[in-house]
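Excluded from the complex is one protein chain; the other protein chains are retained at their positions.
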Amino acid sequence: MTRKQKRMSVILAGLAFLAAATGLTFYALGQKASYFYMPADLAAASVPPGQRIRLGGLVEKGTIVRGQGATVAFSVTDEQKSVKVTYTGILPDLFREEQGVITEGAFGPDGVFVADSVLAKHDERYMPKEVADGLKAKGVWQESTN
Amino acid sequence: MVETGHFALVLAFALSLVQMLVPLVGARTGNQRLMAVGGPVTVTGFALTALSFAALASAYAGSDFSVASVWENSHSLQPMIYKITGTWGNHEGSMLLWVLILTFFGALVAVFGNNLPATLKANVLAVQGMIGAAFFLFILATSNPFTRLNPAPIEGRDLNPVLQDLGLAIHPPMLYLGYVGFSICFSFSVAALIEGRIDASWARWVRPWTLVAWMFLTGGIAMGSYWAYYELGWGGFWFWDPVENASFMPWLAGTALLHSAIVMEKRSALKIWTLLLAILTFSLSLLGTFLVRSGVLTSVHAFATDPARGVFILCILTLFIGGSLALFALRASRLTVGGLFHPISREGALVLNNLFLTTATATVLVGTLYPLALEALTGGKISVGAPFFDLTFGPLMLPLLAIVPFGPLLAWKRGDVIAASQRLMAAFALAIAAMLVTGLFIDGASVFAALGVGLAVWLVAGALTDLAVKSGVGSVAPAVMLRRFAGLPRSVFGTALAHLGLGLTMLGIVGTLCFGTEKILSMRPGETVELSGHTLRFEGLSPRKGPNFTEDRGRFLLISDGNEDGEITSAKRFYPVRQTVTTESGIRTLGLSQLYLSLGDENNDGSVVVRLWWKPLVTLIWGGGLVMMAGAAMSLLDRRLRVGAPARRRKPAAALASPT
Partner (left out) sequence: MLFWVIAAILTLGASLAVLLPLAGGMKGASPAGDHDLEVYRDQLSELDRDMARGLIQPGEAEEARAEIGRRILRLGTAERTVAANPGPSRSARLVASVAVLAVPLLSWGLYGVLGSPDLPSQPLAERLAKNPADSSVDELVARAEAHLAANPSDGKGWDILAPIYLRLQRFPDAVTAYRNAIRLDGDSAVRESGLGEAIASAAGGIVSADAQNAFEAALKLDPANAKANFYLAVGLAQEGKKADAVAAWQKMLGQLAPDSLWRSAVQQALSEAGEPAVASGTPANGPDAQQVEAARQMSPQDRQAMIETMVAGLDDRLKQNPHDEEGWMRLIRSYVVLGRADQAREALGRAVAAFGADSEQAKKFTAFAASLGVTATE
């Protein structure tokens, strides 16, 4: 093989890798990425049961019910609509009423959102960025000025 | 003292401007005096930055709340260790640490770079000066750690409780040593592009720096992973969080660089590719800094979000990545290409390694940036998590791991796969045996688990085979073999240790993911629970007061074979200053495995939610990281990495010195 042919073969191998990786990436983005919704968005989006999504909003006041064992039920609201969520496990330390929260999971056939992870990451104002942006877009929440 | 630190920082900025311009002009015009400025200026700049950092650290240690960043991130009741580590537990201080390490590495080149060609050294220092100047300016303009408050508040706002941990003492400095270490490789590459030629000594310098940076980055990532594991209380060791990816991408690219630099050093081939890889690796480090520091991501790491900072870092990012790539496009064609090799050879294997690693880096990059790009373009929000990476990163990594043991056994230039395979027969048999044992004799083992264990054993056995073959096991007498083993170059041990560590990490991951068990339940005091053969009795909650927190401590008694075997405690801590609750997980190491428990909320009926995990072989995940670091350290000690200065220069000097 000449130098040129060798270089071509390396480049071809590289391209093959790139093609395979691109294919995988597109497939995975289509299948495995979960979209973020607020409760009011759900009506328009019509998410089928079983599809993984992220649901964000505020934990509605007075809706936290601790059932048997480690299962907790609560509602996530954006002050327009609210969605019932159940979660089995340990809630994050920052989980409180009327604080922002992001849950990840899928809707069950009964319309209750079954979360397998609950996040309450926050900035100084106890608000996950996605939730803050969503609420701001809906005009529900204004950033305090001080 | 505080203002002295502030002044030193400003002075260091002024020197970095001199450092970036004067040696560069000197190298272009061939003026020795101008080039000679680079060394002393770099060293002085480092000394001033160190002084500045010391001033800030002493302000933190002495709770000087007249310094705004101390007031925001410290408290007089914090234990001394957290007061000091708090220096870099915030945006301003961590950026100062970043430039401290940058100037430190620059000073090392200035001091130990006497054997470099003068123009190369001048150009390298100038590029380091450019990076330094950009970040000094960033600090002074948007994140000055020495902003003062007058009148000074009497008490601070406390350090984020999650950061009040020994992890903060180790993780960020290590990670920065890694990130910033790649800046030297970057500077060497850009310097070579500026000069339009790659010296032979170039490769010899780039390779040890890559090793140093890679070693610290490995340690930083492993430490960060362990920290997240025990501190967050979720029991996970890797979350594919964008911030984690930000440090993982330079690691992947750096690993590729490490391997391509070997080819370049030994065979003078792949020069241009190595140069490009060095630029890309540091660019990914900068991208990581941008993602973490700009506030586009929300996480523990985004201490405060300020749009001005994000825009500033984005400008630095564009300038350096864009500038260096443009220079590459202009100049790369001038560089000479190196030696030839057959596809089946050590070089060929390393090229394959590079293909895999860079493609994997690209998938992680896409997974990390796609959600940001989508949100910026369409406003849609998605999250890309473990399922995505399992499907893209996984398939790319598995074949790479499978071919790792072949690489070191192939000869340079033209290798023999069949011979290498024959030497690996024992390792292969071992791996198959491990796979069968796992699949047949362990309950609940999936096919994937069996394959995973087999692959891990294959890596470990392959690394050992390499050592055995090179010391001549089976072909020479035992005494000769021992002598050969002891005389092997340290880089051979380095390679073997690094590959061995990779296998151990793999084993830890497979063990934890495939054989781990988990239980969530609510427990009342006195109740017992069993998990994978371990019995735990909940003894109850008791309050305790720490220096700057109060906690409810859940005590669990471990019962092994009917005997009490010590207590495991997990606590809910409340930090009143920040009104924050954190969970302290309870971990008990048994052999290589760990019993991990985490306390949840108290129910109204007095029971407490408890989550327990049995994590078999989990310590190997980070232990493997340590072995990889040891491998890098071993390689660094290798003789060939010490480059002598040209002898011709010394001779005339010696002749002059001795009068006839």
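Every chain is named by a letter (A and B) in the order it is written, and numbering of its residues begins at 1.
Everything below uses one rule, namely that contacts are C-beta pairs under 8 Å (C-beta built on N, C-alpha and C of every residue); 3 or more make two chains touch, one makes a residue touch a chain.
Small disclaimer: the values here were computed from a predicted structure and weren't measured.
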Could you tell me which shown chains are touched by the chain that is not displayed? B
Among B:Arg157, B:Lys413, B:Lys519 or B:Arg555, which residue is in touch with the absent chain? B:Lys413
Full-complex contact with the absent chain, from B:Ala50, B:Leu108 or B:Leu140: B:Leu140
Which of these touches the unseen chain: B:Val18, B:Leu108 or B:Leu636? B:Val18
Residue by residue, what part of chain B touches the chain that was omitted? 1-4, 6-8, 10-11, 13-15, 17-18, 21-22, 25-26, 29-34, 36-37, 39-41, 43-44, 48, 51, 59, 62-66, 76-77, 115-120, 140, 144, 146, 148, 150-155, 197, 199-201, 204, 268, 339, 411-413, 470, 472, 484, 487-489, 492, 576, 639-640, 643-649, 652
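Heads up, the rule we're going with is that only the chains that are shown with their structure count from here on.
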Distance in whole angstrom between the CA centres of chain A and chain B is 28
Would you tell me which residues of chain B are touching chain A in their complex? 233, 298-300, 302, 304-305, 337, 340, 343, 351-352, 355-356, 359-360, 362-363, 366-367, 370-371, 380-385, 387-388, 390-392, 395-396, 520-522, 572, 580-583, 598-601, 603-604, 609, 611
Where on chain A does chain B make contact in their complex? 3, 6, 9-10, 13-14, 17-18, 20-21, 24-25, 27-29, 31-36, 52, 54, 66, 69-70, 88-91, 93-94, 104, 121-124, 128-130, 133
